[in-house]
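Every protein chain except one is present and positioned as in the full complex.
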Amino acid sequence: MGRGEWTRRLAAGAAAAGLLHLCLAQRAAAADAAASWYDPQRVGAPLVVLLVFSALVLYFIHASRRGRALYIRRIAGIQAIEEAVGRATELGRKVLYLTGAGSIDDNQTIASLAVLRHVAGLTARYAVDLDVPGRDPLAFSAARETVQEAYLQAGRPDLFRSDTVHYVTYDQFAYTAAVTGIMVREKPAANFLIGAFQAESLLLAETGQSTGAIQIAGTAEVTQLPFFAVVCDYTLMGEELYAAGAYLSNEPAMLGSIKGQDFTKAVLILVILVGVLLEILGVHAIKDFMAIAG
Amino acid sequence: MFWKLRLPLALTFIVGLVPIVTFFLSTQAPVIGPAVQFARDRVERYMVIIAGFALLLGVVSVVQGSVRKIERRRPGWPFAASLLAGLVVMGAFGILSAMRVGPFQGLLTAPDGGMTPFFWMTRNLFNPLQAAMFSLLAFYIASAAFRAFRVRNVEATILLIAAFIVMAGRTPLGEYAFGWLPGGERWLPAVTDWIMTVPNAAAQRGVIIGAALGAASLSLRVILGIERSYLGTTEK
Amino acid sequence: MSQLIGVWVAAFLTLCIFSFLSRDNPFFRFAESLFAGVSLGYYIGIVAVNTLVPNLINPLFGDFGANAHLLIPLLLGLNLYTRFIPRIAWLARISLAVYIAYYIGINMVQKIQGEIVPQVGSTILHPIGGVMTPVDNLILIVGVLAVLIYFYFSIEHRGAVGAVSRLGVWFLMLGFGAAFGYTVMGRVSLLIGRMNFLFIDLVRITGQVF
Partner (left out) sequence: MKLERLVNIDRRIVYLCIAVGTTLPLLLPIGLPVSSTPPVRSLFEKVESLGPEDVVLLSFDYGPTTAPENTPMAEAILRHCFTRGIKVVVIALFPIGGVTMAGEVLANITPEYPQLQEGVDYAFLGYKDGAQAAMKQMGVAFVNVFPVDNGRRPLGEIPLMQRVVNYDDVDLIVTLSTNVIAEWWANLVNAQFGTPVAVGATAVSAPKYYAFLDSGQMIGLLGGLKGASEYERLVIDRYPHFARLYDRPGVYTAIKGMDAQTVDHAIIMAFILFGNTVHFLIRRRDRRAGLRDA
């Protein structure tokens, strides 16, 4: 069975399970017997959304692999990545890449590693120094694998040194102090601040701004977005961060997954619109359904 | 090739589905109930232990880097020495406390309720350094506000006005501004509350829903083995 | 006396950090490198005492039979160090893969159950009404939809979609500005705390000793 066939079947299966579940959920609510299999607190809206979402994503991955052309609009922050590395090449200065505060249990860090993979490929190709100081030990390990492999792929394993990806410390502000020190002393031409960030976001971004580096930030942390948006040259906000790696890879399967998540978004917008309409009419069915798991 | 790439990917697929499937199942379920219970209780503890081991990987990297710097007398090598000194002293106190060697009984409080050396270092070196670094934000937030809040275009102007109102509304300045009008001292604080609870909440909610979709989509890509930058391996 | 030395050490290090505001200098560099070392040592202690000893070592040494399953995380943890042996360095990826996979699965359901469903659910409101004014709900609904449209990647942002997406940007800017202004107070409080330490506590404690 080919790979495309496999994803198509999964998609169809997920969709069918979604419909089946919708019917079952009504009964499960009435019959206590079903509750011994399900966790009644958790099935309902979350499971429906999960199945609809998975079905859409799998379908578009499949369609994209079959050669269907998918349009994805320009995202300024992503376009700027190559420009930033290019500038470092011109100036002969290093590129600094931070994967954020999160460990690899945070999806933002995984998304950041996908972007790092691309950035490392560029720095290898242009023979620019790359500096990835690590904060979380597991994220540091994964970043090291990522960068080393990117250099190997680019045919420049000679340029990868053991201090390209180096560890600093686990502490939020000790790490911040060390990185601001690097920024001020070594004046990187480009700073990438991509991943989960906490209060240190502004300390890092302001220091980087003062050294004249071009700064590309990306995070899904709602509380830190304002600071990146105000200080950095480009900011990948929330969903853009997660899409960046897929966008950069330009692989059909990756792009298909973005299309699938976009369609889910359209469905959710529709759910909100219909839900609001029903609220006006005094029918609370959709609101109640979404509130079950609240 | 199979072991190096396919095994990690196969493990990712299987291990990744476990929390998704067990999430919806009941621990009371017939047959699989105990397995669900196991997945929920034990695996989380396993992960904490694995993460604990990872810290030493970082320590090795730091020690290697610093020692190399000192050996080769690279610029700034004395600072590498002070780093190592801090690491060795504090780390030794920590490990001795973990092994309960001699006077090192307990990490933060000694059995008699007094301060351990580890705690003394935490309180007088570590915590003040953290607090000092954190408080630099007051300076940085001011300079960022000065530089960035300019009436350049519609977007920047909205940003500026919102920030300005909220800054005023959170201090007595907001009360003075319209205090000369009857009831005016409540205006800016009320507008501040409104901005925070209505438009700000809407923006945050939009970002959260979008980001959650993006994160879920990334999860799916990882589980399916489409996204594997983090493994450092590609198929090409 | 130990307290007196302590506060003066703390004060000195605080000033070293503050000196960075003027420019980079050896005092900051010293504080920064000491900070990195001490903090790493701190986490060694914390991880050893709070994680490895109670969750792994004590159970294994206490009652091996009942806790033999803990060999799984032990092996996966030790496996991370195969990285230092070039021939089998790739083995370390297995531990990473297992760790990532588990959390990536958890995150998927949690994002859907904990964020998407409740956030969408609480946006389904009667448009007339609200906490503070009668149009609050309407503004909230419009704002959420506009921001979601802004994040829509599959359509070019032109025409009507472009206009709604621009409205989404305005909502984002309003939110960002407000959040920025709102945070100022907390950050200034931290600085007040430090200044209070340098100018009031330090003097008081020194005075108490002499």
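Note that the chains are named A, B and C in the order they appear, and that numbering of residues resets to 1 at the start of each chain.
Here is the rule we go by: a contact is a pair of C-beta atoms (placed from the backbone, for glycine too) under 8 Å apart; a residue touches a chain by one contact, two chains touch by 3 or more.
Nothing here was measured: the structure is a model prediction, and the numbers come from that model.
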Touching partners, among the displayed chains, of the absent chain: B, C
Per the touch definition above, residue among B:Ala138, B:Leu188 or B:Ile208 touching the missing chain: B:Ala138
Residue among C:His69, C:Arg158 or C:Arg204 that touches the chain left out of view: C:Arg204
Interface with the unshown chain - residue positions in chain C: 21-22, 182-186, 188-193, 195-196, 199-200, 203-204
Residue numbers in chain B that touch the chain omitted from display: 127, 131, 134, 138-139, 141-143, 145-147, 149-152, 160, 163-164, 167-168, 170-173, 175, 185, 193, 196-197
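By definition in this document, only the chains that are shown with their structure count from here on.
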Intercentroid distance (Cα basis), chain C paired with chain B, Å: 2
Shared-contact residues (touching 2 or more other chains) in chain A: 42, 46, 50, 53, 104-105, 107, 110, 138, 141-142, 145, 168-171, 173-174, 177, 225, 227, 230, 237-240, 243, 258, 265, 268
Per-residue multi-chain contacts in chain B, two or more chains: 20, 23-24, 47, 50-51, 54-59, 62, 126, 129, 133-134, 136-137, 141, 145, 159, 204, 207-210, 213, 215-216, 218-220, 222, 230-233
In the complex, chain A residues that touch chain B: 7, 35-40, 42-43, 46-47, 50, 53-54, 57-58, 61, 103-105, 107-108, 110-111, 113-114, 116-117, 134, 137-138, 140-142, 145-146, 148-149, 153, 162-163, 166-174, 176-177, 199, 202-203, 205-207, 209, 220, 222, 225, 227, 230-231, 237-243, 245-246, 251, 253-254, 257-258, 260-261, 264-265, 268
Contact footprint of chain C on chain A as seen in their complex: 42, 45-46, 49-50, 53, 70-73, 75, 104-107, 110, 138, 141-142, 145, 168-171, 173-175, 177-178, 180-181, 184-185, 223, 225-227, 229-230, 237-240, 243, 258-259, 262-263, 265-266, 268-269, 271-273, 275-276, 279-280, 286-287, 290-291, 293-294
Complex interface listing, chain B residues touching chain C: 3-4, 7-9, 11-20, 23-24, 42-43, 45-60, 62, 76, 79-80, 82-95, 97-98, 107, 115, 118, 120-129, 131-139, 141-142, 145, 154-156, 158-167, 170-171, 190, 192-210, 212-213, 215-216, 218-220, 222-223, 230-233
